[in-house]
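One chain of protein is taken out of this complex; the other chains stay put.
Chains: A, B and C, in written order; residue numbering restarts at 1 for each.
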Amino acid sequence: MSNTFGTLFRITTFGESHGAGIGVIIDGCPAGIGVDAAQIQAALDRRRPGQSDLTTPRKESDTVQIQSGLFEGFTTGTPISLFIPNADQRSDDYSHIAKAYRPSHADYTYDVKYGRRDHRGGGRSSARETAARVAAGAVAAQLLAHFGVEIAAYVSTVGEVEVPVEYQDLDFALIDANPVRCPHPETAVRMEARIREAQAAHDTVGGIITGVARHVPAGLGEPVFDKLPAVLGHALLSINAVKGFEFGSGFAGTRLPGSVHNDEFYTDEAGAVRTRTNHSGGSQGGISNGQDINFRVAFKPVATLLQPQQTINDQGEAITLVGRGRHDACVLPRAVPIVEAMTQLVLADLLLRARANRL
Amino acid sequence: MSNTFGTLFRITTFGESHGAGIGVIIDGCPAGIGVDAAQIQAALDRRRPGQSDLTTPRKESDTVQIQSGLFEGFTTGTPISLFIPNADQRSDDYSHIAKAYRPSHADYTYDVKYGRRDHRGGGRSSARETAARVAAGAVAAQLLAHFGVEIAAYVSTVGEVEVPVEYQDLDFALIDANPVRCPHPETAVRMEARIREAQAAHDTVGGIITGVARHVPAGLGEPVFDKLPAVLGHALLSINAVKGFEFGSGFAGTRLPGSVHNDEFYTDEAGAVRTRTNHSGGSQGGISNGQDINFRVAFKPVATLLQPQQTINDQGEAITLVGRGRHDACVLPRAVPIVEAMTQLVLADLLLRARANRL
Amino acid sequence: MSNTFGTLFRITTFGESHGAGIGVIIDGCPAGIGVDAAQIQAALDRRRPGQSDLTTPRKESDTVQIQSGLFEGFTTGTPISLFIPNADQRSDDYSHIAKAYRPSHADYTYDVKYGRRDHRGGGRSSARETAARVAAGAVAAQLLAHFGVEIAAYVSTVGEVEVPVEYQDLDFALIDANPVRCPHPETAVRMEARIREAQAAHDTVGGIITGVARHVPAGLGEPVFDKLPAVLGHALLSINAVKGFEFGSGFAGTRLPGSVHNDEFYTDEAGAVRTRTNHSGGSQGGISNGQDINFRVAFKPVATLLQPQQTINDQGEAITLVGRGRHDACVLPRAVPIVEAMTQLVLADLLLRARANRL
Partner (left out) sequence: MSNTFGTLFRITTFGESHGAGIGVIIDGCPAGIGVDAAQIQAALDRRRPGQSDLTTPRKESDTVQIQSGLFEGFTTGTPISLFIPNADQRSDDYSHIAKAYRPSHADYTYDVKYGRRDHRGGGRSSARETAARVAAGAVAAQLLAHFGVEIAAYVSTVGEVEVPVEYQDLDFALIDANPVRCPHPETAVRMEARIREAQAAHDTVGGIITGVARHVPAGLGEPVFDKLPAVLGHALLSINAVKGFEFGSGFAGTRLPGSVHNDEFYTDEAGAVRTRTNHSGGSQGGISNGQDINFRVAFKPVATLLQPQQTINDQGEAITLVGRGRHDACVLPRAVPIVEAMTQLVLADLLLRARANRL
C-alpha cells in the first residue's frame, strides 16, 4: 500500500467508505499559514454526493474535523489531521456484491492482491477516499495563495459533447454557475442533457476535465524523474476512473511540425520572459516557465450500472449482477474539485522542493 | 533534483551529455539474477544515435561498463553500477547557444531554477540521460524474465500517419524489421517517408508509441497513490518530449457508455479469471488484473530545428537562432527502447513491492 | 517536519498534548494479520500516566479507537488508523510557561524553527506523542508474533542504582511485577526508593533501559545505510529524553581486545549456526545473525522540575521559572513500552524489507 503522496508537502490518507470515517494527515506544511476551516469545508461541499440531482442522491454531509496542527488559526509546522466521519452508511445495500466481482471495479484485484477485502461500498477502493484529498488540497491552496498561484478545473467534455473553445476564452467565474461545472453555458446545457440521457438509460457516461494553474513561478519541477508534468500526471492518474493525462499540446501536438510547435521566447514590456504560444503547457525540461500550466484528464464512464451485467463470483462461477443503490451516472462534475486538489498538492510540494535548489 | 526513481528496485542516474559520461546505480535488485552484459548493450544499441540514416548522424558508441554489483555473472544484492563514457563530444558545436534560450528547450527554465547551467549539448537536460535508463531497464528485464513478463513497444503514429490496426493484430517480431520500429510494414514505409519529408524541410515531426506488457501477474500496483497506471504514467511522462499518457481505452474511452466500456469477467477453460474486453488496460483499481497492460505515449516534435527561429538570449534580448549540429528529425524510433525501459523499471519495482502485501 | 517512520511498515503520527487527541496511521501492514484491540490497549495502559504513585498523578485514560484498516478483525492491507482522544486537558496549567523558554525543553528551538508554537503542555514536543508509537508498536508486535519474534525491555539503571546481572540471568516475567519495571526484585526496591528521593527533593532522575529481541530470524537489516543497529538507533534516539544508544558490547566493548571480542561461530546439535559469545549484539555487518539482539538506551533526567530555575522568556529577558503541574520524577518505568514499541516497529519493517532481497 502506498497511501502517502508528496516529498516535502506530504499527505497520508486513510479510511474506508463504511468504517468510522476517512481522513488525511498533512506533514510538512510550513508554519505560519492561516488556515480557514470554511475553505476546507467549501471544497468538500463541491465534491460531496447529493449536491444536485445530476449526482448520486446519496447524502453525505462530509463535515471536516481539524484534529491537530493548528494553533490560534495558524499552522505550527506540525502534522495537520483532518477527519471526515462517515455519516450515511447503509451496509445492507452491499450484501448482494459481497462475493461478486463487479465488472471494471477493483473487487477481483483487491482479492488477488490482499486475500481479503472490505466489500462494503468498495472499502478502500471507493472514490470516497478522494474526499480526504480534497480536504488536504484546500490546505495546500491556502499555502499557494501566499505565492499568488491560482488553480481551476472544469468539465470540458461529457461523452461526445465538447466545449468548442480553448480555456483562455472562458470565464472561470462561471464554472460553478451550473451543476455540470462547465463554464461554457450553452455546452453546459447540452452536457446536462447528455447526463440525464445516461441516467434514463440506466447507463453512465465519461468525459474530460481541463485544469489550469496560473501565476505559477518559474522554476518548479525536479529533473529528471520528478518533472512537473510527471509528478502532476502521477497525481491525476491516481484518481479513480482516470484513464489518461496530457498537458499543453498533448496528443494533438504530435501532429504539429516542430516549426509550429516550438514556443518562441520574447521579453514583454515589463521585462518578463514569455512565450508567444504555449504548446509546452507551462513546462520546459520538466520545470515551470511561468506560463499557464494546462492539462486534460480523461475519466472513463462510471462502472456501476443500474442494469444487469454478466460477471463471476469469487468462486469463478458465472453470475448476473444487477446494480442497485445510489450512484452517479457521470462522475465529472464532482471530480472537478478532486482534480484541483491534486494539482494544489503537487504545486505546493514542488514549491517547497524548489527552495533547496539554490543557496 | 530528483534523479532517483523506484521504491524497492531503485535507479539513480547521473551525468551530462558533455562530461565524462553518464551512468546509473541500481539499488535493490534481488540477489541471484543472472545478468548478461550483452543484453544491456543490445538495448543501448537500439537507442544510440547513428543507427540508421533516419536518425541523427551523431556517432556515439555507448559502450556500457559494469562497475559493481555482479559476482561470477550473478547479482549479489549490492548496488549495480553501469557507466557509459561519453565518446563523441564536440563542445564547439554548442558555442552558439551558450547564451541563447532555445525555443521549447530547457535552457531558460534551468537558468531560472539553478542560476547556472552546463549549456553544452543541453547538459543534464539532454535526452542522452535516457541511455542510463535504457541500461537499467535491461537489468530489470532480466529480473522480469524470471516471472515470464514480456514488454514491447512500437511506433504507432508519426505525425498523421497511423497504424490502422490494434496491437493484438500485429506481429511484434517485426518491430525491429525496419528503422522506424513499426511492426505494420506498409505503415512503416509511409512513416519513413514522413520523417524524410521533415528532414528535407529542416523541420521535425512527433508521434505516438504504443506499449504492451504481457503475462504480468495479477496483484501489481499499490493503492491508493501508487496505482499501476499512476506510477507508469509518472515514469513515461518523465521522458524528454513526452506530452501525454493514456492506458487501456484512454481518451477515446470517455466517449463510450459504461455498458460498453465495462469489461465482463469470465472463467476460461483453464480456470483462469479473464475479461472479455480490456478497456481497463490490464489495471483495475490501480492493480494489475492479469490481462495485457497497454498504453500510449505522445511525443512532441523535436525542438531543435535546422532553420532560423526567433528567441531571446539570457539578457532578454531578441535574437535569431539558427540550429546546427546533428539532430533527429523524429525521435520516436530511438524512443521505443526508452519506453520499454521505463515500463520494465516500473514493473520490476511493483513486483518487489507486491511481496510485502501478504504474509 | 518528519512524522513518518519506516520504509514498508510505515507509521505517521500526529496530534498535540492539548488538541483533540493524538493518533497514528500505519501504512504497509500486510493483509491477513489478526489484530486484537485489547493488546493495543494493554500496551497503552503500560505507558499511561497515573498508573502508579511513582509516576505523574495526571490521569489520562488513553483509550484507543480503531478508525480504519480492519475488517472482521483482520488487516486488509489498507491503512490502519488509531486515534486516542485527549481526555484531561487543563490548559490553564500552562499559562505560566506560554512565553518562557524552559531549560532543556524544546520551547526555544521550536520558536526558532517554526516562528510559533503551541505552548500548551509542550504541544507536539510533548512526550504524549509517544502514545501513538506505543499503539502502532502493538500492531507490529502482532505481525512479529507470526514469526516468533519476542521483544522485551526493562529498567536496568535508575541514577546510580544498577541491576547487577546481565539480561540472560533475569526472568522477564518479573518486569511488570513492580512499578519500576525492573525484573531484579532487590534492585527494583532500591530504584523505587531512588525515585521517591528525587520526588521528595522536587528533583528528577534518569537511567538506562535495556532491550532484548529474541528469535529474530537471521538476515534482517539493509546494508549499507540501514544496518539493523543504525535503524534501531535512529528509532530509539527519536524518543524524547534519550541521550545514547549502544548494542551488544557497546561502549564497554571498546576496551576489549579483538581476540576476546570476536564471537566464534559453531554449529549446535540441531545444526544451527550459533556464536559462543554475543558481543555483536545479534548483528554482524548490520544484518541479524539469529542471536539475541540486545541494546541499552540512556534517558536523561526529566527536565520539568518543581523547583525554581533561572531562564529567559521569548523576549530574551531573565526570569525565574517555578514548575508546577503533575510530572514524573523519573520517566523510565513508563518509557519501557515506548522502547519496546520502537523496536517492534523497526523489526516489522526490516522483516518486510528483507523479502525483497532474493527471488
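In this section, contacts are C-beta pairs under 8 Å (C-beta built on N, C-alpha and C of every residue); 3 or more make two chains touch, one makes a residue touch a chain.
Computed from a predicted structure; not experimentally measured.
Participant: Tell me which of C:A20, C:L174 or C:A303 is the one touching the absent chain.
Facilitator: Touching the chain that is not displayed is residue C:A303.
Participant: Of B:P49, B:P103 or B:G123, which one is in contact with the hidden chain?
Facilitator: B:G123
Participant: Name, in rising order, the residues on chain B that touch the hidden chain in the full complex.
Facilitator: 1-4, 10, 12-16, 19-23, 25, 27-28, 31-32, 65-69, 71, 74, 76-81, 83, 113-118, 123-124
Participant: Just the residue numbers, please: which parts of chain C touch the chain that's not shown?
Facilitator: Touching the chain left out of view, chain C contributes residues 1-5, 7, 13, 101, 103-106, 108-110, 112-115, 124-125, 129, 157, 159-160, 198, 201, 203-208, 218-219, 221-227, 229-231, 233-235, 237-238, 240, 242-251, 253-259, 261-267, 271, 273, 275, 279-281, 283-290, 296, 298-305, 307, 309-312, 316-318, 354, 357-358.
Participant: Take the complete complex as the reference. Which residues in chain A touch the chain that isn't displayed?
Facilitator: Contact residues on chain A toward the absent chain are 8, 28, 30-33, 77-78, 146, 223, 352-353, 355-359.
Everything that follows uses one rule, which is that only the chains that are shown with their structure count from here on.
Participant: Same or different for chain A and chain C, where same means more than half of the interface numbers show up on both copies?
Facilitator: Chain A and chain C contact each other through largely matching residue numbers.
Participant: Please compute the C-alpha centroid of chain B, do the same for chain C, then give the distance between them in whole Å.
Facilitator: 46
Participant: Between chain A and chain C, what distance separates the C-alpha centroids? Give it in angstrom.
Facilitator: The answer is 39 Å.
Participant: Among the residues of chain B, which are close enough to touch at least two other chains?
Facilitator: 223, 357-358
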